[in-house]
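For this depiction, one protein chain was excluded, whereas all remaining protein chains were kept in their positions.
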Amino acid sequence: MNKTINQKAWLFVIPVFVLVAFNAVVPLMTVVNYAFQETFANNVFTWEGTRWFKQILRSERFHAALGRQFLFTGVILAIQIPLGIAIALTMPKKGIGVPVCLVLMSMPLLIPWNVVGAMWNIFALPEIGFLGHTLNDIGFDYNFTQQPGDAWFTTVLMDVWHWTSLVVLLSYAGLRSIQPAYYQAAEIDGASRWAVFRYIELPKMKKVLTIAILLRFMDSFMIYTEPFVLTGGGPGNATAFLSIDLVKMALGQFDLGPAAAMSLIYFFIVLLVCWVFYNLMMRNETQS
Amino acid sequence: MKKFKWLVPTIYILFLMLPIYWLLNMSFKTTTEIINTYSLWPQKFTFENYITIFTDSTWYTGYLNSIYYVVMNTVLSVAAALPAAYAFSRYKFLGDKHLFFWLLTNRMAPPAVFALPFFQFYSSINLFDTHVAVALSHCLFNIPLAVWILEGFISAVPKELDETAYVDGYSFWRFFIKIFIPTIVAGIGVTMFFCFMFSWVELLLAKTLTAVAAKPIAATMTRTASTSGYELGLLAAAGSLTIIPGAIVIYFVRNYIAKGFALGRV
Amino acid sequence: MSKITLNDLSHSYLDKQNSDVDWALRNINIEWQDGGAYALLGPSGCGKTTLLNIISGLLTPTKGKVFFDGKDITSQTPVERNIAQIFQFPVIYDTMTVYENLAFPLKNRGMTDGEINSRVKEIAKMLELTKTLNNRASGLTADGKQKISLGRGLARSNVNVIMFDEPLTVIDPHLKWVLRSKLKELHQKINRTMIYVTHDQTEALTFADQVVVMHEGQVVQTGTPVELFEKPKHTFVGHFIGSPGMNIIPCKLDNGNAAIDGVKVSVSSQIKKSNFSKTEIGIRPEFVSFSEEGIPVKVLKVSNTGRHKIIDTECKSGKIKVLSLTSKDVPSGSAFLSFDKKYTYAYGDSWIIE
Partner (left out) sequence: MSLELKNVEKKVGQDTHIHRTDLSFQKNSINILLGSTLAGKTTLMQIMAGLDKPTNGEIWFDNKNVTGMTVQKRNVSMVYQQFINYPNFTVLDNIASPLKITGMNSDEIKKKVGEVSELLKLSGMLNKKPHELSGGQQQRTALARALVKDSGLILLDEPLANLDFKLREELREELPRLFENRECIVVYATTEPSDALLIGGNTATLMQGKIIQYGKTIDVYNKPSNLISAKVFSDPPINVSEIKKTGDTFSLLNDSVKWKSSNVKIKDGKYKVGIRPHNITTYREGSNSVEIKGKVLISELSGSESLIHFRNFNSNWVSLSNGTHQMNVGQEAKLYMNVDEFMYFDQSNKLVNHV
């Protein structure tokens, strides 16, 4: 659509700008403030330069948390994206099945995140939880509060449970927007089911999948509440992802300087990954 | 193969329902039963947990608080985002692309990063422990989202509709309210759904910014559960109740969800 | 390549049909010869696309059968039927190059790379796509894309029929003409059966040797463009084909004679029956002329279209259009019209009386 040039449009944007800036600018400046200074008492600051940044970037604790974070995000993306697409492909296209699927599948998305954590805690506990009990019954030595591997398994499973539906919904909407003529043409051309997916469905879903991957990347990278309630980051630091580690540092140990520096690095990583990914997807777009 | 296609979504839905069922199952048991006997359904069916919640004001005000700030945030986000999304969709103006990107970056900011500064900031402007504080803070991620979704819906409406209205003599605002908003009502529905959802499920900021007066239900729940030595039955009942508003909202907007994505940014 | 026979086809999108309106198609019987150029012509909603999809196998008819060369293929899939179809808007595989697009149906049928290569090159040459073969298909203009979808149909040498579903809808007006001629040229070159669905009479009549005119789910007439023009069997055909369409004027039938406003009108065929609830005379504007006597009319308006004059006149029973050469003079005010008997027909309840 050809847009008209109109500088007055800024008036329309001002409320949004003010509301977001109100929340973004002052707190962000606070973080920046802390990141470059040391504070002992109220409003007494000394300039520290990039000391906290260097400290964080060199700290093994940060490296470990960052590593866990990337591993976690990688694992859940590797599971949720293909799984979400697969479920969307098999969902009914018309009839009563559509609203039923949509309503039931959206349920996990609307549960407060700490309830999700609590629910999975109850669900997975070896003594009282269905999952834990069943796994032990069939011979697995499963206890997510004690064994790091089990904790990981449970956290990943919980995230799959919680968020795969978002990928399903997006993929489903993308699939539905494909004109029937494409399927008909493919049928006439004698394309196999795989070819239909590869050459029609996947290319047409590209935009929604970009959105899905971005959203899932952002949210899983920022995950805090659910694993905090489920495992508290434990056992040990096994499931202490970036946010959990950050809050521990900031509130638990009150190391405000390093925590603030870490916050900025953290934010920067999210931005960078999103930006790179988005541009990669869009560059392909303009080429085609 | 086509014959068994329905199996995939069915199994997936079963998987989704299991933990929810378990939570419900627990909510109808007493804490003693939960700890002592493992059973797939309540042996001694009880409403005791629910009764506790509905008779104790610290419990049910939690619900009211949550609903209060969620609705406030949803209305605020959509109201502010509408004209902005219109501007992004229809006009070119200085810095439009940068502004749009900057808005989206706020969706990328980890709440954990902002928790402490938010606490200090809202305390300093005397809004700590108010519904307004939570509603405002949730604008950080909901407004970018709302602008993003609405912009897609608005771009799907031909600009000739706007022009026709001006030609007919409508002033901008009259057109916007009487014609444009009803035209994109489905998009507004979808946007409200998402704003509601993200505000309802968020806890980190909501908990940080409240103490007593505006404390959300989800926070009430964790607190009680941890201090009184894991009253599991009560916890399960409270958790079950937090699912209800979401379920109601989904039921009402079920037809818009898929349509919304299809019409919107896709 | 084969003969196509449609035997008593009916189709409904509903599970239960209570009345005629529940049927998208009713009792279609058509026979199409091998190698012909055919058109399905009708207004939107007349069922032409439904019929097309039944022939291609994308839809299974509620009733009736489809035969290719006498063989019942009603339950076969589009692949088994070996047909090609070009849709209203260009369907291309976005991620593939033009070459890969054209090669796709061949690859799916397990042809060797050598065969594919020579075939694709040949088709590309025919469609003037050779230069763009290595470009991404999604970068082409609408007419280029439509050529690709056409090319995918042509690539397979053994297709039974190539079908077009309003293929020029999204093409720029000034390119429509070029692509239309290209299609005609292709048909004359490769002599494959082609079926063309459209609401545009110009496209249908210029493309096809035989045109099937459809109205409300039924075939009202099948014939060559000349037959449809010169002798419409139904007033709908008269009205729908020709621009402007046929004049349809209420008349009285009496003892085998027709009269408009009391003036006797000679018609080309004998009128044997007269028990109709509605009787009309149909005459194309091309065959009406001003004369010394005949039906008295008032001249309402004259428009000059460069090539012709279109004159709107009015008699007591209704309006009559006259088409005449620009060089001829047109009387003003009152005048008389005479009809060319050879092309004047009487219609009873909308169907021709013969």
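Letters are used for the chains, namely A, B and C, taken in the order the chains are written, and counting of residues starts over at 1 for each.
The rule is short, and it goes like this: a residue touches a chain if its C-beta (ideal position, glycine included) is under 8 Å from a C-beta of that chain, and two chains touch if they have at least 3 such contacts.
Fair warning: this is a prediction, and the values are worked out from it, not measured in the lab.
Student: Over the full complex, note down every shown chain the hidden chain is touching.
Tutor: Counted over the whole complex, the chain not pictured touches B, C.
Student: Can you say which of C:78, C:105, C:144 or C:242 touches the chain missing from this structure?
Tutor: C:242
Student: Determine which one of C:27, C:202 or C:269 touches the chain that has been left out.
Tutor: For the chain that is not drawn, the touching residue is C:202.
Student: Please identify which residue in C:181, C:291 or C:334 touches the non-displayed chain.
Tutor: Missing-chain contact among the listed residues: C:181.
Student: Extract the touching residues of chain C with respect to the undisplayed chain.
Tutor: 43-45, 172-174, 177, 181, 184-185, 188, 199-202, 205-207, 225-226, 228-230, 239-245, 284, 286, 303-307, 310
Student: Can you list where chain B touches the absent chain?
Tutor: That gives, for chain B, the contact residues 158, 160-161, 163-171, 174, 179, 182-183, 185.
We take it that only the chains that are shown with their structure count from here on.
Student: Make each chain a node and each touching pair an edge, then name the shape: line, ring, star, complete, other.
Tutor: Line.
Student: Just give me the whole-number Å value for how far the CA centre of chain A lies from that of chain C.
Tutor: Chain centroid spacing, chain A to chain C, equals 56 Å.
Student: How many angstrom between the C-alpha centroids of chain B and chain A?
Tutor: Roughly 16 Å, centre to centre.
Student: Where on chain B does chain A make contact in their complex?
Tutor: Within the complex, chain B contacts chain A at residues 5-9, 12-13, 15-20, 22-23, 26, 34-35, 38, 40, 76, 79-81, 83-84, 86-94, 96, 99, 103, 105-118, 120-121, 136-137, 139-140, 143-144, 147, 155, 158-159, 197, 200-204, 216-219, 221-222, 225, 232, 235-236, 239, 242-243, 245-247, 249-251, 254-255, 257-262, 265-266.
Student: For the complex, which residues does chain A have touching chain B?
Tutor: So the residues of chain A touching chain B come out as 1, 3-10, 12-13, 15-17, 19-20, 22-24, 26-28, 30-31, 86-87, 90-92, 97-99, 101-115, 118-120, 122-123, 127-131, 133, 161, 164-165, 168-170, 172-174, 176-177, 207-208, 211, 218, 221-222, 224-225, 229, 242-244, 246-247, 250-251, 256, 259, 263-264, 266-267, 270-271, 274.
Student: In their shared complex, at which residues does chain C touch chain A?
Tutor: It comes out as residues 53, 56, 58, 77-79, 83-85, 87-89, 91, 93-96, 104-105, 108-109, 136, 138-139, 149, 152.
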